[in-house]
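Beneath this line is the structure, given in structure tokens, with notes to follow.
All protein chains of the complex are present and in place, except for one that has been dropped.
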Amino acid sequence: MEWFNAFIVVFASGMRLAVPLILACFAGLWSERSGIVDIGLEGKILVGAFGSAAAATFTGSVWLGLLAGIAAAVVFSLIHGYASIDQRANQIVSGTAINMVADGLTALIGNAIWSQGGRTPQLPAEAQFGAINWPFVNEIGPVPIIGPIYQHLISGHDIVTYIAFLLVPITYWALYSTRFGLRLRAVGENPAAVDTAGISVRGLRYGAVMICGALVGLAGVYLVLSQEAYFQPHMSAGRGFIALAALVFAKWRPWPALGTCLLFGFLDALAIRLQGMELPIIGPVPVQAIEALPYILTVVLLAGFIGKAIPPRASGIPYVKER
Amino acid sequence: MTTMAPKAPPAIELIGIDKSFGPVHANNNVNLIVERGVIHGIVGENGAGKSTLMSILYGFYEADSGEIRVNGEPVRIRSSREAISHGIGMVHQHFMLVPPLSVLENVMLGAEGGPLLAEGAGAIRKRLAELGREYGLVVDPDAIVRELSVGLEQRVEILKALVRGAEILVLDEPTAVLTPAEADQLFEMLRVLKSENKTIIFITHKLREIMSLTDRVSVMRRGEMVATFDTASTSPPELADAMVGRKVILKVEKGPSHPGAVALEVRNLVVRDDRGVARIDDVSFALREGEILGVAGVAGNGQSELLEALAGIRGLSSGEILIEGKTVPAQKRNPHMERLLGVGHVPEDRHRVGLVMPFEACESAMLGFHREPVYGKGFFYSRSAIVSDAEKKMESFDVRPRAPLLKTANFSGGNQQKIVLAREIERNPKILLVGQPTRGVDIGAIEFIHKRIVAQRDAGKAVLLVSVELDEIFALSDRIIVLCGGHITGERRPEETNAQDLGLLMAGVSERAA
Partner (left out) sequence: MSAPLKPLPAWADVALIPLVNVAAAFVISGFVVLAIGENPLAAVQSLILGALGDLEGIGYTLFYATSFIFTGLSVAICFHAGLFNIGTEGQAYIGGLGAALVALHFGLLPGYTLAIAAIIGAAVFGAAFAAIPGYLQAYRDSHIVITTIMFNYIAAAIMGYVLVNVLRKPGQMNAETEPFRDTALVPQFHEVLAHFGITWPDTPFNLSFLLALLCCLAVWLLIWRTRLGYEIRTVGANPTAAVYGGISPARVIVITTLLSGALAGGVAANIILGDQHRLILEFVGGFGFVGIAVALMGRAHPVGIILAAILFGVLYQGGQALSIDMPKISRDMIVVIQGLVVLFAGALEHMFRRPVATLLARRTTQPPI
């Protein structure tokens, strides 16, 4: 039972670590399903985090922080959209630029305002998202098996976490059951088909890019308003790229994306948990191996050794009407 | 039906349509009247302007000038959406389908009937079932399009148009991708649609289809609408004549050929395209030294794959290619090896294949031969050798301007083509493969290029000429084979045939009727 409880704690920690991955991964899913490749997720997490930290610090309002974080990331998304959709830019170059500008600008402004090397002041508790405790947590908690699951996995998370997990069925539904979702899936595969059906390719793609911005901004918001209570330069720490890896690994599909993000989050939690521990036979745990596993798995998948990850066919290709 | 109504206005009237792409006058003052409830064919050679005209009708381009009337009403069609709203539906030559989506989703796209798919899906399912009953257009709505046969994909395209309420259906080369059986089914469907008072515009190269399907037929040539006939009162020869026209006959000074030994022999060749479809199917022929063998045919009937296979770019599925009696093992066949064996290749598409547009002309002029010692020994090449070699080639082929350092893209089409020819011919190949040597080339250069090709023959080279220009085939060939659907449908000597005769072979009407 002890073993089980320990597992639940690691799993709950993995869940929390998975939240920003899920948000960023689904941001990428919306964008790439419309045919816009986005390697700028990493930068936009930072922008969202910084926007929310700055606004929450100035106003003391967690909700204004949330809005500001989302708005800031959407602005950066629109720059990428403008380059990719209207200027027919190389989307990889544009995403790289977004990452660099975001990384530098957030640290620069943070430092200029607060003079703490880019770090923003610690937010008071009322400017953070608190855990939402479900009814009867204390009563159910001690019950074996069900108790820890209820207490640690279901109850006790903040609102962004619940949004992130709700996002999966919502995305699935929106993608497969709505007009917008149908058009979006179509435009990422064959924009000419969408165009000849009398639908604006440009409008669809801008819509997708804005959804992407909002979701990836929320990932940044989570880091600040739910986890750390301050912004720190480079605090995204590669999550944008792990999310990208998860997206590839999930072959751009919502439910597998959730599974992959949970797996990657869980690996992260495990690495933290096993840090410095000695295992029988293996000896000290090679934490780096666990940390690198998401990337290695993704490369192996991309190499076609376990199935084939085929991106939406039109992704990365600017749409030009042809003769 | 009780009173004699005034004659209904035509479904479509195109009046004075003009469209240019840069220097290319794709549509020149085109007029067309399509009556309601008929199948109206439009024929013409490649590049005659048919597809451009239909793209204008469907709002893909806007005409530079001219007027469109639908059911007598003048309309402006600036987008596909507007075309759809006027009841025009189009089945593109390259299907506008989304392969990973289901038939239902593809049909719904753009006609969803509300923000939620469930709302419209039921109605569209019902409509699909109705259309299936009415016209025999049966497709499983839940099938994934990627898994359908080409014929069924096309059916989905037609259903897309009908579900959107199309009264006028434009089909662009619909049979190009179909098997004969599928084509027959399509015709059956179109006749049913006509019986329901739909109007059908049917674009094709194939005269047989025009004759068997259409009520009226219009002929386009070089961007102009040259004639319209009632199908019943015309004949394939008359149409072929109108298509080909009384062009300036390109006369090339050319003596009789003196064919020598067999240089290239092809035995039971089968070549598949990237999708695995056999584009050359059991083809055999021989090419002798000192002769020009013309390969005629409508574009897309396997000529490209034949050339690519011979040049080592595309692998063979089966069969043999013998060069001077020797066959090359399949795994060793590649473009480099072919060049070493003395096969020169002027590819059909100089932009995409034959040249590297951002390169200096002198660099394009060594593509494929860049490993040869003339350009310097060892790892480095010699710039001066490259430039002087290019200068020599440009001199001998009169490339203008004589500027080896100018970017390839900055030469005119004719001069670009001369660079390719110079490169392939100056290397003194034994066998010369030539694809569409004068496509997009001005008249002066055409004459020059033709002379050089004949000169190669006279020098004892074996020349294989692939062209969709019948004039060119006639002007140059000593012998002609016709490809249709990957098969050789006939062989002729130019002096014992004519355009009509070849046109029938190209249309797949095998062997001359006695």
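Per-chain numbering from 1; labels A and B assigned in written order.
Rule of thumb we're sticking to: a contact is a pair of C-beta atoms (placed from the backbone, for glycine too) under 8 Å apart; a residue touches a chain by one contact, two chains touch by 3 or more.
Computed from a predicted structure; not experimentally measured.
Peer 1: One chain is left out of this view; which of A:227, A:260 or A:298 touches it in the full complex?
Peer 2: Of the listed residues, the one touching the omitted chain is A:298.
Peer 1: Among A:66, A:244 or A:258, choose the residue that contacts the chain missing from this document, as touch is defined above.
Peer 2: Reading the full complex, the residue touching the unseen chain is A:244.
Peer 1: Touching the absent chain in the whole complex: find that residue among B:37, B:132, B:319 or B:335.
Peer 2: Of these options, the touching residue for the absent chain is B:335.
Peer 1: For the chain left off this view, which of B:91, B:131, B:225 or B:353 is in contact with it?
Peer 2: B:353
Peer 1: If I consider the whole complex, including the chain that's not displayed, which of A:10, A:64, A:105 or A:153 touches that chain?
Peer 2: Counting the whole complex, the residue in contact with the absent chain is A:105.
Peer 1: Could you pull out which residues of chain A are in touch with the chain that's been left out?
Peer 2: Touch with the absent chain occurs at residues 39, 79, 83, 87-90, 92-94, 96-105, 107-109, 111-112, 115, 117-118, 233, 238, 241, 244-245, 248, 284, 286, 288-289, 291-292, 295-296, 298-299, 302-304, 311.
Peer 1: Tell me which stretches of chain B touch the chain missing from the display.
Peer 2: On the chain B side, contact with the omitted chain comes from 22, 62, 311, 313, 334-337, 339, 345, 347, 352-359, 363, 366-368, 370-371, 375, 379-381, 383.
Going forward, only the chains that are shown with their structure count from here on.
Peer 1: Between chain A and chain B, what is the gap in Å from one C-alpha centre to the other?
Peer 2: That gives a centre separation of 47 Å.
Peer 1: Quick check: in the complex, which residue numbers of chain B touch chain A?
Peer 2: So the residues of chain B in touch with chain A come to 21, 51-52, 55, 58, 60, 79-84, 90, 92, 96-101, 105-106, 108-112, 114-118, 120, 160.
Peer 1: Give the list of chain A residues in touch with chain B in this complex.
Peer 2: Residue positions touching the partner: 176-183, 185-186, 189-190, 192-199, 313, 321, 323.
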